[in-house]
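Below: one structure in structure tokens.
One protein chain is absent from this view; the other protein chains keep their places.
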Amino acid sequence: MSNTKIRRLTIARAMAEAIQQEMQSDPRVFVMGEDIGALGGVFGNTRGLLEEFGRERIRDTPISETAFIGAGVGAAQDGMRPVVELMFVDFFGVCFDAIYNNMAKNNYFSGGNVKVPMVLMTSTGGGYSDAGQHSQCLYATFAHLPGMKVVSPSNAYDAKGMMIAAIRDDSPVVFMYHKGLQGMGWLGTEAAATVDTPEQPYQVELGKAKIVREGSDVTIVGLAMGVHNALKAADKLAEEGVNAEVVDLRSLVPLDRETVISSVKKTGRLIVVDEDYQSYGVSGEVITSVVEHDYSLLRSGPKRVAYPDVPIPFARHMEQFCLPNADKIVAAFHAM
Amino acid sequence: MSNTKIRRLTIARAMAEAIQQEMQSDPRVFVMGEDIGALGGVFGNTRGLLEEFGRERIRDTPISETAFIGAGVGAAQDGMRPVVELMFVDFFGVCFDAIYNNMAKNNYFSGGNVKVPMVLMTSTGGGYSDAGQHSQCLYATFAHLPGMKVVSPSNAYDAKGMMIAAIRDDSPVVFMYHKGLQGMGWLGTEAAATVDTPEQPYQVELGKAKIVREGSDVTIVGLAMGVHNALKAADKLAEEGVNAEVVDLRSLVPLDRETVISSVKKTGRLIVVDEDYQSYGVSGEVITSVVEHDYSLLRSGPKRVAYPDVPIPFARHMEQFCLPNADKIVAAFHAM
Amino acid sequence: MLISRETKLWMYKTMLLSRRFEETIEQIYLEGKTPAFNMANGPIPGEMHLSNGQEPVAVGVCAHLNAEDIVTATHRPHHQAIAKGVDLKRMTAEIFGKQTGLSGGRGGHMHIFDTNVNFGCSGIIAQGMGPACGAALSRKMQNKPGVAVSFIGEGAVNQGAFHESLNLAALWCLPVVFVVEDNAWGISVSKQDSTAVARNDVRAAAYDMPGHFVENNDPLVIYKVAGDAIDRARSGGGPSLIEIETFRLAGHFMGDAEAYRPDGEKAFLESKDPIPAFRKILLAEGTTDVALDHLKDQVEEQVSAAIAFARESAYAPAEDALTQVFAQGEYHE
Partner (left out) sequence: MLISRETKLWMYKTMLLSRRFEETIEQIYLEGKTPAFNMANGPIPGEMHLSNGQEPVAVGVCAHLNAEDIVTATHRPHHQAIAKGVDLKRMTAEIFGKQTGLSGGRGGHMHIFDTNVNFGCSGIIAQGMGPACGAALSRKMQNKPGVAVSFIGEGAVNQGAFHESLNLAALWCLPVVFVVEDNAWGISVSKQDSTAVARNDVRAAAYDMPGHFVENNDPLVIYKVAGDAIDRARSGGGPSLIEIETFRLAGHFMGDAEAYRPDGEKAFLESKDPIPAFRKILLAEGTTDVALDHLKDQVEEQVSAAIAFARESAYAPAEDALTQVFAQGEYHE
């Protein structure tokens, strides 16, 4: 280990720092959302910003997602670079038109003349018994619809770099952060998401997957919390002498199919981990991307470890029964 | 041909007749939506109902989808059987919470005590230059989220039987009708959707796909307009001596995976046709369902002929360039 | 509108029941969450929104409701549920995630559904309002008795559903009453930072319906105002909007550090706690301490019985998570 100082940040702090640095260097950047001011965001990702930038640029909003996300679109089109928060992704149903019919499409509708450089950040994921309207991931719901980039980091390093890249991107970016990775103790948290994070601003390119563990026997693909489950499964498999490669998608749109395909070329086996509902989702897309590319790559049937097609139950044991985890991934491998 | 009278109905008339007959026999059934009264529905599927049932049971609504779809949920929970129209599926973004977080989940949230026997009917599809906010299918958007059945007929016979089944179903059913199949001349229409339709009420079971053309060389799977494109492609392939089997999914939730798998068992080849956006959609789910079931069924890589991941352009030639059609399906077969 | 002594005692007792219930839940919620507070742990995991201080709204309104009447509640539903007569044992079991819970543990504290008393919830802001209109419409169309009451918070009034629902209710002259619990806060955002008008009763004029504002969390005034509105709805007079100033004595949810609250606000609100205040009134009107203490004992017993029921109940098999998605109990992959 070198003697450079390790600076471990939670994803929450990494996001806040990214926004802070962009706000310092670019007066067009501002933040809007519910409880993002004095509270610092329910999930901590705007903490400290109100104190530094004041109420003009850190704007608490009424509970009017249609209006303030629509306002984000209008401000972005007018030259600002708003970072707008939808507190839980589960709430998209009250405001999705502003997102998918306007934010995502106005670049196209205007033939490229109107840019919408807006970041919509939103929390995803369950595992802490918040029940069926506060625990969803809805990755595929966003990724299915054209015109917005859709990304989700699995650790603080990526979170900071991806947030900076998202703010600087001239396209709308949906930045989905998993509550269980935020490093907010009160939600429980995955410790491995809290990693060394440089202080200087830097970008992590959107649309590039990352091989977070190299292996040769099976490719396990996931994003956000799924990556951590995959890594844990890889550890378990290693005990059996199985060498798993883990791919962190990081981005669903653009989807880095090449990295997945290259990995499967090497391993011949594919497991997709997804905390979003299974059907018509991420797992189907990733698997199909591989088999339509080259049907002969796979040496055995692909597997998915995804959330079953049921609303998310409240009771802990029921929710845990439904969630993907390392054991299910290991079992999927054994069933191959 | 027998001498029983052929009674060709458009899907629009078949839907209206199904609703009419259910309203005659069940006082709990009523209709709400925009322009479903005096106008008879923009797409004709409530024509004649106002005259027969009056304004109490055929209720024109304000342009307040959140309120009136929410009201549908409340009325269904209170013992009524509302048929509620969302004029274009594209508008789901202003009211989806009422649909997916309430209509779809209250059965679950209540442990099965609260039933929500509601039909949400909504128009889908393009091809007539109605541009990017009025031409979408969004099949996967609905089918991805648990708790609602999602169906879409390809012809009047099925439309009538499926609508009756939907109204009688104690679960919420999203009934998606493709504008290009409605038989409304002013939208252009696929003549093959207008078929012999019995006058007596009957049900077509929801969740069952149908083999609409038998074949042995390739399985082409589609729904709604996709079925007609598949049938046309099958005709073209027949000229080349290729015998295509065409599967009309009819229902996305429940998805009849068995019928697709059995067909692929026979043909060894799979093409999925989908007018919804390609990624994270129907095609990925159908293909993955087959390959995860039995990886050895396919004799060559599966193909998808779906709408590319771009908003729907207005200009006819651009839109037609993007839409699935018979030639693209034939080309996909040739590329296998 | 006269208030009988019996009704007053019911109101008092029900407020007490709600309060004691929540105080108990509060304790149990913290089990397993110390030393490190982690929502995911303990016998009651997940978010917990308490309604301490808001009891007058629930009892003042629900005193006028029968089992057949409909209530749609929010993410903060305990007081409303208790006042509406939701089965306390089964509700408690639900909050514990047990099989005997109202939904067998699928719903939890934000999704309390009791069909016996027509009570339901949504955790999404203002999304009970459309369903309340629909239930009211159902009664009207079926010519069946029953009014619907939709409770929301003052933060919810700026959600589109509020506007659409009020317009629809007025347009169709539905038997529904909209009750805004103005506890001054939507999580950390104050009413004045979210709402362009100081009082939402003025918004009723936008729908040509009566609007009322009740100050100072007064159960007796609430009773009267709500009674008039509910009578009006029952007799075909259409909807009303009532905003009620009430107090959120606790944080938005348990674990909320409440740093956003102005200094002294909590102490001030506690000094106006409506339960001791109501007790004083009842005493002044001649009810004895003994009688009120007796109610308290009854309440303690009810709460203990409910908690015991919940604690002793079993969890459903985990696989039950895959049931009751559709009406036949099944789920479809």
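For reference, chains read A, B and C in written order, and residue numbers begin at 1 within each chain.
Methods note: a contact is a pair of C-beta atoms (placed from the backbone, for glycine too) under 8 Å apart; a residue touches a chain by one contact, two chains touch by 3 or more.
All of these numbers come straight from a predicted model, not from anything done at the bench.
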{"item": "From A:Ala71, A:Ile211 or A:Ala238, residue that would touch the chain that is not displayed", "value": "A:Ala71"}
{"item": "Chain not shown: contacting residue from A:Pro117, A:Gly188, A:Gly215 or A:Pro302", "value": "A:Pro117"}
{"item": "Option touching the unshown chain, where B:Asn101, B:Thr124, B:Ser279 or B:Asn325 are the choices", "value": "B:Ser279"}
{"item": "Options C:His111, C:Arg139 or C:Arg203, residue touching the unrepresented chain", "value": "C:Arg203"}
{"item": "Candidate in contact with the missing chain, chosen from C:Ile28, C:Leu102, C:Ala148 or C:Ala161", "value": "C:Ala161"}
{"item": "Where the unshown chain meets subunit B, residue by residue", "value": "34-35, 37-39, 42, 60-64, 66, 90-91, 93-94, 127-134, 185-188, 278-279, 308-311, 313-322"}
{"item": "Contacts of subunit A with the absent chain, listed as residue ranges", "value": "30, 56-57, 59, 61-62, 64-80, 82, 94, 97-98, 101-102, 106-117, 146-147, 149, 169-171, 207, 253-255"}
{"item": "For subunit C, the residues touching the chain missing from this view", "value": "158-164, 166-168, 170-171, 193-197, 202-203, 205-209"}
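Just so it is clear, only the chains that are shown with their structure count from here on.
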{"item": "Greatest separation from subunit C - chain, by CA centre", "value": "B"}
{"item": "Identity of the most central chain, Cα criterion", "value": "A"}
{"item": "Distance between chain centroids, defined by C-alpha means - subunit A, subunit B (Å)", "value": "31"}
{"item": "Residue list for subunit B, restricted to those that touch at least two other chains", "value": "66, 94, 97-98, 101, 108-109, 146-147, 253, 255"}
{"item": "Subunit C, residues touching no fewer than two other chains", "value": "106-107, 111, 122, 124, 127, 160-161, 325, 331-333"}
